[in-house]
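The complex appears here minus one protein chain, its other protein chains still in place.
Order of writing sets the chain letters: A and B. Residues in each chain are counted from 1.
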Amino acid sequence: MSHAQWQLVGFSLRMALLSLVVVLPPGLAVAWWLAKFNGRGKTILETLVTLPLVLPPVVTGLVLLELFGRHGPIGGWLHRTLGMDVVFTWRAVVLALASMSLPLLVRAARTAFEEVDAKYEQLARTLGAGEWRVFFTITLPLARRGILAGILLAFARSLGEFGATIMVAGNIPGQTTTLPLAIYQAVQADDDGLAWTLAGVSAVIAFAAVLASERLSRRRS
Amino acid sequence: MKLLPSLLVAGSLWLTVTLAPAATVTVFAAASLTDSLKDLAATYEQQSGDQIVFNFAASGVLSRQIEAGAPADLIFFADEAHADGLEQKGLLLSGSRQDVLGNSLVIITPPDHAAMTSPAELTNAVCQHVALGDVKSVPCGTYAKTYFTQQGLWPAMAPKVIPFDNVRAVLAAVETGNVDAGVVYATDALISKKVKVAYAIAVTDGPKINYPLALLKDAPEPAAARKFASFLESSAAAGGFKKYGFLTPSAPAVP
Partner (left out) sequence: MNHDLLTATFRKQFPGGPAIAVDQLRLGSGITVLFGASGSGKTTVLRCLAGLERPEAGRIQAGGETWFDGATNLFLPARRRRVGFVPQDYALFPHLSVARNVGYGLHELTTGERSRQVAETLEWLGLTGLEDRLPRALSGGQQQRVALARAVVGRPQLLLLDEPFAALDTPTRLRLRGELRHWLRHTGIPTLLVTHDRFEALALGDEVVILHEGRNVQQGPVPAVFSQPFNLAVAEITAVETVQRGRLLEVRDGLATIAVGNARLTALARDLPADASEVHVCIRAEDVILTGADAVQSSARNHLSASVQTITRAGPLALVQVDCGFPLMALLTQVACDEMGLHPGHPLVAIVKAPKIHLIPADNAKDRD
């Protein structure tokens, strides 16, 4: 593999990691809320969060394009106030990866939170801990295995993300081209050798991530 | 005998199916031909009774699909290179290939942008994203790159390029305003009301754009395909293409 190809792998990994950082706080927050509460909006929130998992990725990409495009509600505001463009830049890549991996993280984290026995949290409260302290010192540590499994799964999904990415970030070599996009491009350009090489690299990374995730999920029980 | 009426019904159905004169012709055509071909095919279907089925995409994608064995009767590509590729692989019916149409390139922008006096303006800092068809597989993109290279603008432009899978995707990108400019065929710009032609590249300045039409050697419906191909090459069809802004042998330049 050439230097450019290794750079491509590096770019994909960086984007996947960055998207993880972006998706963790909201993902954990939503998962925690779904695990602990039974409010009115619960079913709607559950459905919204699961949507990227079941809709065609291009549809998610389309929604992101509408929202974050230069004339979209969020993209327009960013462009006018901060002079910042999202679509067709690396930011859109992070956005696409985060959107597609959010459902996986939320599902895994929610299960992990639900499995934390409430008695520990209650006892922590009798010892004077407020909700934030209970979350960070009791709930999160006790749920960390399941959450880590979810993070690995989300990471693997990010690395393989294509449909939403190509819609909202395009396939700009050096700027938004991730591994899956590069493979697609190679296929379009009749470069099967490159396509299979990159596919192999993808497969190895994904396999390692999913294997680690499964191991973490299993040893819990 | 209650069996007789059923036999009669079954028999007539069978006859209808086997003796039906209507054939289905499959055409793999460049995306830029979408509207014009659909229009002409509608007319043809009424006249001939045959059915035309299209697969529109970038010529590069189409040629790959055919190489992989996709069943098609006719190809109608936007550049010679991809047709050459199929010809070299012996997939085209020799002697059937014809250059039917020409086209020219235009630089389009969202409607609120100022007009351009020269393509060099694309290299300005204010222009951040330029949408092109993927230069490796989409003819429109390849043509655009050739043109810009000829003009000495390609090195400055390359970093701004956002590649798309086909010319219609380029058009859509400019329509949404998410890119500053794009290069499409003049015919595509005519279709859309949401873009503005900022600069028309003269036919003589730009690369020669040819639309070859050919039959495939393993066409499922060779007779019907030949009939449709002749129709497309006829002057009646030429009028239909001209309406959409294409250059035909009888009208080699945009007025």
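Assume a contact is a pair of C-beta atoms (placed from the backbone, for glycine too) under 8 Å apart; a residue touches a chain by one contact, two chains touch by 3 or more.
Because the structure is a prediction, the values reported are computed rather than measured.
For the chain that is not shown, the touched chains among those present are A, taking the whole complex. When the whole complex is considered, the residue among A:Lys42, A:Arg133 or A:Arg215 that touches the unshown chain is A:Arg133. Annotation: of A:Val58, A:Ile74, A:Leu142 or A:Val187, A:Leu142 touches the absent chain (contact as defined above). Within the complete assembly, A:Leu123 is the residue of A:Ala29, A:Leu48 or A:Leu123 that touches the hidden chain. Even with one chain removed from view, subunit A keeps its contact list with that chain: residues 117, 119-120, 122-130, 133, 137-138, 141-142.
Here, only the chains that are shown with their structure count from here on.
Subunit B contributes residues 60-61, 64, 128-129, 134, 136-137, 159, 161-165, 176-179 to its touches with subunit A in the complex. Touching subunit B in their complex are the following residues of subunit A: 65, 69-71, 85, 87-88, 170-174, 185, 187-190.
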